[in-house]
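One protein chain is absent from this view; the other protein chains keep their places.
Just so it is clear, A, B and C label the chains in written order, and each chain counts residues from 1 on its own.
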Amino acid sequence: MSDPTIASLQDELKKFARDRDWERYHTPRNLAALIASEAGELLALFRWGQDAVTERSDDVQDEIADIFLAVLRFADVARINLEEAGRKKLAVNNAKYPLSIRGKPE
Amino acid sequence: MSDPTIASLQDELKKFARDRDWERYHTPRNLAALIASEAGELLALFRWGQDAVTERSDDVQDEIADIFLAVLRFADVARINLEEAGRKKLAVNNAKYPLSIRGKPE
Amino acid sequence: MSDPTIASLQDELKKFARDRDWERYHTPRNLAALIASEAGELLALFRWGQDAVTERSDDVQDEIADIFLAVLRFADVARINLEEAGRKKLAVNNAKYPLSIRGKPE
Partner (left out) sequence: MSDPTIASLQDELKKFARDRDWERYHTPRNLAALIASEAGELLALFRWGQDAVTERSDDVQDEIADIFLAVLRFADVARINLEEAGRKKLAVNNAKYPLSIRGKPE
């Protein structure tokens, strides 16, 4: 079962799109482009090595929220359960990077 | 209060990093770069206009999961409550795009 | 007049696409997505703070070449003269960041 908060935010995002007749723009491909461009905006806050979390905390919060919402909307449109997909990926990562091997992440 | 699922996934991600001594790599800046590069991988599945959700559903699920987990980890490290930040952004968007104005999203 | 090397590479890229009947995929929008996903691949080489230029020099060269070629192809398809656009932007940046102001770049 999907998480109540995630599902509730997804419902609001769907309503937001429907109310504006924007559902036709919310294709998986357009939303993948949205995620990538929003990720570029978050990254821009850090690009010269700034401590943006401290110095521009409102902007950082805004940008991560944009990405988060775009991820939720993408998953809803593509009918992917994020919690399940996330847990599956965690299990894969646990197997891929066993505890006995320490070093830099890949 | 943070969502139980989001918080639980964040706890697992933190444990994963701690167990491998990778917390020092999980700076907000490194995680912003991770989000952007993972977003590029999702986008790559769609770049020539493919219907990737149908044709490569496992890859799409993998890539959105990677982005989702990276967003959760970023928020944890930067001490941002994603649910709050997301709801705040939804309110901003509702004000920014009133129902009376229809057209293309920006 | 366009640069001879840039123009020559653009001609080869056009021929490459034409020979494979791929010109219909090379829309500005698809090429913008290509640039963004290739940029994500370059960034991935640096995401944990590695000195990738030294440690993975062939990969770095490969990824920057991919981005460079995608930029050339985009400009050709969108009929933008890169040299002119680049010089114009340099002039804008010189005016925007006068020498008297020193500090971090934005």
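Brief remarks on what is shown
Assume contacts are C-beta pairs under 8 Å (C-beta built on N, C-alpha and C of every residue); 3 or more make two chains touch, one makes a residue touch a chain.
None of these values were measured; they are calculated from a predicted model.
Interchain touches from the omitted chain, evaluated on the whole complex, reach A, B, C.
The chain not displayed touches chain B at residues 33, 36-37, 40, 43, 48, 50, 104-105.
The omitted chain makes contact with chain C at the following residues, 3-6, 9, 12-13, 16, 19-22, 25, 28-29, 32-33, 35-36, 39-40, 42-43, 45-46, 49, 52-53, 60-62, 64-69, 71-72, 74-75, 78-80, 82-83, 85-90, 93-94, 97, 99, 102, 104-105. Take chain A: the residues that touch the chain left off the picture are 25, 30, 33-34, 36-41, 43-44, 46-49.
Here is the rule we use: only the chains that are shown with their structure count from here on.
Taken as a contact graph, with one node per protein chain and an edge wherever two chains touch, the assembly is complete, since every chain touches every other chain.
Over half of the residue numbers at the interface between copies chain A and chain B are found on both sides, making the touching surfaces mostly the same. Chain B and chain C have Cα centroids separated by 26 Å. Residue positions of chain C touching 2 or more other chains: 33, 36-37, 40, 43, 48.
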